[in-house]
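Removed: one protein chain of the complex. Kept in place: all other protein chains.
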Amino acid sequence: MATSPRATQQKFEPWTDPDAKPYVRIEKVTKKFGDFFAVDDVSLSIYKKEIFCLLGASGCGKTTLLRMLAGFERPTSGKIFIDGVDMTSIPPYERPVNMMFQSYAIFPHMTVEQNVAFGLKQERLQKDEIESRVNDMLNLVKLGQFAKRKPHQLSGGQRQRVALARSLVKKPKLLLLDEPLAALDKKLREHTQFELINIKETLGVTFVVVTHDQEEAMTLSTRIGLMNHGEIVQVGTPSEIYEYPSSRFVSEFIGSVNMFEGRLVEDEPSYVRIGCDDLEAPIYVDHGVSSAPGATIWAAIRPEKITISREKPDATDNWTAAVVQDIAYMGDMSIYLLRLDSGKVVRVTQPNIYRHADDRITWDERVFLQWYPESPVVVTK
Amino acid sequence: MKALLKRAGLQGRSVVAAVPYLWLLLFFLIPFVIVLKISFSSSLIAMPPYEPLLHWTGEKVLQIKLNLGNFAFLVEDNLYWKAYLNSIWVASVSTFFCLLLGYPIAYAIARSNPSARNILMLLIVLPFWTSFLLRVYAWIGILKNNGLLNNFLIWIGAIDQPIQMLQTDFAVYVGIVYSYLPFMILPLYANLEKMDLTLLEAAADLGCKPWQGFLKVTLPLSLPGVRAGCLLVFIPAVGEFVIPSLLGDPGMLMIGKVLWTEFFNNRDWPVASAVAIVLLLFLVIPMMYFQRAQDAEAGGVHR
Partner (left out) sequence: MNQGRNLFRTLVLILGFAFLYIPIVSLIVYSFNSSRLVTVWGGFSTKWYGALLRNDQILNAAMLSLKVAAISATLAVVLGTLAGLVLARFGPFKGRTLLSGLTTAPLVMPEVITGLSLLLLFVTMEQIIGWPAGRGMTTIIISHITLTMAFVTVVVQSRLSQMDDSLEEAAMDLGARPHKVFFLITLPIIAPALMSGWLLAFTLSLDDLVITSFVAGPGSSTLPMVIFSKVRLGVSPDINALATILVAIVAIGVIVAGFTMSRQQKQRERDAQMALAANQQMIESVKKG
């Protein structure tokens, strides 16, 4: 286990392999509560040993989708396959799936040990097998010495581990985690994120994680499924989602972004030029874009991909003038808010490379912003 | 096989629901249908002392006799009307005094320090665990002409002749307020206790004087508790039998007593049934109201 988990993940991309069989297949699943579409026509493929994150704002239907995987809700329409078997109408107690609940749902009247053993007892395993598996699992999550404690004698972080151990001890094919880290404080959360990745590597389980925290999704996942109003809006690796958002919604949801509205003024297969009323020069993008001529499109530029300088660039494209309106010093970097002549405010981040910079750009200075042709992401919706 | 198992699961659920359902249908709902039926029958000197309502006459012809006489009787004899109105009056007055007494007590407990609250509430419900009948009986000893209260008043010199208190309406009010006070305090306390006190601080911060804060924040927010408490006292008090018969004037007209007398003394079951049906009609609106409140409180529809 000397290699870091991230290193192994980089080579792990079964979704790019056309021959790979998805482990979980969600086909056109819709769930209605009354007239309300909690999950709306979702199709997803999740592969073995993935950590798949369902990311989205609160109320967008993540938990409902997860509960359909666990078997607590039945899809109004659509099908769910796990390892090739149609699970749509199998009750939760017969699914090879375990779930870690947002509230942890630790049985208050049982000790840590009894909680973890509960699932194995339902399988009617031998007593000594149960005992050894429970012990192994408690050691894995570092709770060995708390085996005899009752849940109310545990801290939040320990409860989270009990819940994790309890759902892992049955060796599920698929582990579902609903906001697994939301109840922990920041330090513990970061620590546990890496531990989750380690556990996944050790046991080779497939994870589906629900979270509303994009940082968490970025750190944990092999791929992210971004949800909005019950629909999946984009599926991709963290960097795909960040660097190649497919819509304004995605680019604005993940990280921060400057969005420039405009229309195509030059439309070639190898490049495009976008005229934008807010900017002094057009935006030049070094690849083609498929869009109806004359239609409104948007160019999204991340704050860290814009540079600030005092000299006016002599390029014809990809620059604009601005006045520094506000500066926030964050230590590792600074955030600049710059007002364009049109009144639009642009956000730019710059790393603080030098410790003493006497000549820093400061309030109310007139400056010029510039970016590379590869930086803008053009979205049509 | 799977389908079979699932059907079994579904059936298990149905059985769980069916047992209490059937019990309540058989022993709570159907009885009212029978009461309704018998209220339309005429009385007989027999056992049971009423004419059957359904009759098989000869050639399998079902004959239904509806006798509205019992209800006509209730309308003609103004004793019944007076009894109904008096019961509602007595119940209303008692509910009012229960609220007047119960609100400050519930309020005082809800605002005392948290460790004392549970003990104080325990003391409120404690009398409830001892016999209701005996607690009403205790008031006979207090309200009698030579009872505790009269003796006390004479001893401090407030009066020199005992006042007649037992067997008056006053005694009935005291009895009802005393017996039903915990039912008023419980929902009020539950409501006041869970109130967010920072609301009052916010009100004070915005310039409310304490009494204004009470009138404009606490009181409106506690209305659900007031409503539940009042219904919990009013509805059973209307049909109260024990308290007026032990503490009230023997001639006092309360509908619970009238029903009892019709049934046990006059053995006129049809009229007793008609009395019950009309009483039920009087109470059906407050009861539905109560049911709605109760359902909302219990978190009726889940998740």
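When the chains are written out, they are named A and B in that same order, and each has its own residue count from 1.
We take it that a contact is a pair of C-beta atoms (placed from the backbone, for glycine too) under 8 Å apart; a residue touches a chain by one contact, two chains touch by 3 or more.
Just so it is clear, the structure is predicted and the values come from calculations on it, not from any experiment.
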Exercise for the section: Please pick, from B:133, B:159, B:202 or B:219, the residue that touches the omitted chain in the full complex. Expected result: B:133
Problem - Selected from B:120, B:200 or B:221 as touching the chain missing from the view - result: B:120
Handout entry: Sites on chain B contacted by the missing partner chain, in the whole complex
Key = 9, 12-13, 16-17, 19-21, 23-32, 34-35, 38, 48, 101, 104-105, 107-109, 111-112, 119-120, 122-124, 126-135, 137-142, 144, 146-148, 151, 178, 181, 210, 231-232, 235-236, 238-242, 245-246, 256, 259-260, 263-264, 269, 272-273, 276, 279-280, 283, 287, 290-291, 294-295, 297-303
Problem - Footprint left on chain A by the chain that the document does not show - result: 70-72, 91-94, 97-99, 101-103, 105, 107-109, 118-119, 122-123, 146, 150, 152-158, 166-167, 170, 187-188, 191
